[in-house]
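One chain of protein is taken out of this complex; the other chains stay put.
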Amino acid sequence: MLTVQQLSKTIDRQQVLQDIDFTVNSGEIIALVGRNGAGKTTLLRTMVGIIRPDKGDVRYGPSSIFEKAELKRDVIFVPDSADALKHYTINEAAALYESIYPSFNRSVFRETLTRYNIDNKKIRQLSKGQKAMVTLSLAFAVQAKYYLLDEPTDGLDVVAKSDVLKLMIAQVEARNCSIIVSSHQLHELERIADRIIMIEKGRVKAVMSLDEARETSVKLQVVFNDQVPVELLERKDIEVINVTGRVALFMAKERTKELETFVDAHDPMLIEEIPMSLEDIFRVQLGGEASVF
Amino acid sequence: MSFKILLKKDWKQVSILWMLLVVLSVIVFTVPAWTQLEDFNREIENIRANPSSFEGVPLDASNLPDRWFFESGDSVGMLYNGLMSLIPMGMVIFLYVVFGLLMASVLIGGERNSQMSDFSMSLPFTRTQLYISKWLIGASGFVVATLLGGPLLMAIIHLSDFSFLIQPKDLEVSIMILFMMLTGISVFSISLWMGSFGGESISQALWSFVALLFPIGIVTLIEGSLYTFERFVDVSYSLTQMWMESIPLRVISPLANVFNIDTYDIFRSNRLWEDFVTVAPLSALASIVISFGLGLWAFNRAPQENNGRFFMFSNWLWLVHLIMVLTFGMLGGIMLSVVTFSPNIPLYIIGFVLGGFIAHLLAKRLLYRFNLKLKS
Partner (left out) sequence: MLYKIDMKSAEPLYEQIVNQTKALVIRGILRPGDKVMSVRELATDLVINPNTVSKAYQELERLGLLEMHRGRGTFVSEDWIDQDSPRAPVLEAIKKLAIDCHYANIELNEALTLFETEYKKVGENHADSTATE
């Protein structure tokens, strides 16, 4: 079990991580979402021991990754670009991994290469999609327990994206490893994530499954008998998506009794609850004023 | 078992430079000596042919043995310097400095430039292991280069007509060559340490220059400044001179040892040789030990998130800034004040302010901006 405890880090007088706290169990796929600059990549780099926190700890089982370097045999961080090994050929990279990680399975790796028809070239000569497949396959061939993936499908075409996701799913199912994915591709994440960690300005805003998030927040389409009440639009706790004629489509961060009575009080003709997508949840929890920086 | 893989990985990064170092080293150790030996022959021929043009040379010079030409006082010119002129110390040291900086840059700075640094830090090895591997790979280059070039050099001299030059001095020459190797390792070691001061390869190279020259330069600057205020300070003795010959400096800056070698008389004067053999090799060794230790410590402590910055320890930026302003100030002050014949205090002050100001602007540009995109 992976535990992140009260992780805090300041970089250049800015608090990039603040009291980050969560656990990851085996066989889980966790999505890490947040606006750009929220601290996701820094968090992942800290979780694999590259960056040392000011406060807090990251524990794999009973031990801290900052104290036992051997723990890193079971944790693989895959950054968003294949920059590190670009001068290696695929075979050289495989040989490197094989010597570092005792659990590396050469035949599993070869199998992926044949399936996706990738020849032995220098990694920087591969296409973007092939690079992604190779770096991920190398990582998965290690048969580690924990994977930290930074934007694995970023910039890939539809086919490559699908291949990457399927590879991740098959790995989790086969070996019960855990994957923490940082991504902006919310429509992908909502399909494959067990839980979602939302990061805002270095803090954990929420940790929940999509179903749980849907229970917390609500998206309503209300048709009013008279015009849409101004008081509704002025409420701070809702995000208005659309107002057309007498119909208002909006989302509320928290579904409260108070909101329900408020809407009822303004003479609605029809109230329809619309299921929220992860993108909706993202917007209502993490969107809003002064969040773009 | 597993440490070997680190060596293999670092080897892959630096192998071309390493091999180039060895090849060039063999060339630099042997070719100049070879040509110098040829020159000896020619020079002696020349003197033999025209004995009257040379002071102190008897007319029956053609009957004199070669040996004579090396032992009879300054008047016979460059031959006096015999043995030492066969040892290409300057060239070897220059080669070692260049490759020391280059290899250190590839091993650390180059990694920090790319995501290889992150990759290394995510491997199941401690930072100490990572550093030791890099240090060993680099240092080994100098060892191999010297172990090949040195004996070859000695062999060439032994096998030449002038072997009498080296025969009584085999041990001394070996020590000299060993000293060159230690200096090379020391320069590399310091540059590797600077890999944790500078957050990428260019800043690492700059910091290496600073580390090598600062200890010597700063005293010169201070003395030069004091000289301006001669009226108020007694500068009858030369600070710089004393500092240059002091042992602390020779430990801190490996090049100081090199500058201290009197290449003219080192093999002739017992006193000079004693001075050299007791101080130089040991201080070079001490320099290696200290820079290795400091480099290891800095590598362990350097915050990865500062990769790409000019100076990685952001808490101490203010100190770097301050020292830059002071040194450039002194430099500016000295430069302006020597415009007039005698030391001129007002000019010094103006120069100091100008120099300091330029340094301040430079520091603001260099120290406080991000070179690589900060990902979060």
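Order as written gives the chain letters A and B; numbering starts at 1 within each chain.
The rule is simple: a contact is a pair of C-beta atoms (placed from the backbone, for glycine too) under 8 Å apart; a residue touches a chain by one contact, two chains touch by 3 or more.
All of these numbers come straight from a predicted model, not from anything done at the bench.
Undergrad: Could you run through the displayed chains and say which ones the absent chain touches?
TA: Hidden chain, whole complex, touched shown chains: A.
Undergrad: So which of A:16, A:78 or A:172 would be touching the chain we can't see?
TA: Looking across A:16, A:78 or A:172, the contact with the absent chain belongs to A:172.
Undergrad: Touching the absent chain in the whole complex: find that residue among A:57, A:194 or A:260.
TA: A:194
Undergrad: Pick out which of A:162, A:227 or A:256 touches the chain that's been left out of the picture.
TA: Touching the chain that is not displayed is residue A:162.
Undergrad: Could you please point out the chain A residues that touch the chain left off the display?
TA: The missing chain touches chain A at positions 27-29, 162, 165-166, 169-170, 172-174, 187-188, 190-194, 211, 214, 273, 275, 277.
FYI, only the chains that are shown with their structure count from here on.
Undergrad: Approximately how many whole Å separate the CA-defined centres of chain A and chain B?
TA: For chain A versus chain B, the centre distance works out to 51 Å.
Undergrad: Which of the residues in chain B end up touching chain A in this complex?
TA: 2, 4-5, 8-9, 12, 114-116, 118-119, 121-126, 129, 303-305, 314, 374-376
Undergrad: Help me check something: in the complex, which residues belonging to chain A touch chain B?
TA: Checking each residue of chain A against chain B gives 9, 11-12, 16, 36-42, 45, 48-52, 69-73, 75-77, 79-81, 83-86, 88, 92, 96, 99-101.
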